[in-house]
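A single protein chain has been omitted from the complex, and every remaining protein chain is retained in its original position.
Right after this comes chain A.
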Amino acid sequence: MVITAKGKEILEIAEEPEYVMLAKVEDLKMDMLRIVEEEEIKKIRLKTSDEATFEVEPSILKEMKRVQSLINTEAIDTSVAIPLPNITSRNLSRIIDFCWEHQYNTENLEEFKGRFLKSLNHQELKELLLAANYLNIKTLFDFLCNSFTDLIQNESPEFIRDFFNILNDTNSVKSMHAPAFQGSIDDD
């Protein structure tokens, strides 16, 4: 493959002064990106934690910065499916849906986002947020973070605890470090 050939070039120029090398490596990286972009026909396969394999278009793949960097830097053999052990097939299909709509649905994007959010319960929302964080998809991550913010804004600490399923450990600690914590309580 072309990528491995370029990889050899990197090895060959390793003896040059550092600044020259850095510049050349940058050039090579750009070359590689271009090559990856040119290989439009070639879909990349991703394997989820429950052993399902997805064929993903390069345009969608571009959103997944983590997978993209795997392909770019490690010269991974793209004929083998890339394993994603943290992501279930259900979440990956949701993610692909979102990325697709975000790219191609310019007219009813807000409407789609509303429907997308409605279809998720709190637990699924959390899982998806972690998946978006893991795959480093900025659009989805920002969208989900904003959704979380909307859901907990103007709510009481009790509601937030329930929402995130958090145990209240403030009382026990408060008695231990009363002066340090008091300030924050009366801020409220």
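We take it that a residue touches a chain if its C-beta (ideal position, glycine included) is under 8 Å from a C-beta of that chain, and two chains touch if they have at least 3 such contacts; residues count from 1.
Throughout what follows, contacts and distances are computed from a predicted model.
Participant: Can you tell which of "Putative exosome complex component RRP41", "NADH-ubiquinone oxidoreductase chain 5", "F-box protein skp2a, variant 3" or "F-box domain-containing protein" UniProt lists for the chain that's not drawn?
Facilitator: "F-box domain-containing protein"
Participant: From the list A:Ala52, A:Leu70, A:Leu117 or A:Leu130, which touches the chain that is not on show?
Facilitator: From the options A:Ala52, A:Leu70, A:Leu117 or A:Leu130, the contact with the absent chain belongs to A:Leu130.
Participant: Could you pull out which residues of chain A are in touch with the chain that's been left out?
Facilitator: 126, 129-130, 133, 141, 145-146, 148-149, 152-157, 160-161, 164-170, 173, 181, 183-185, 187-188
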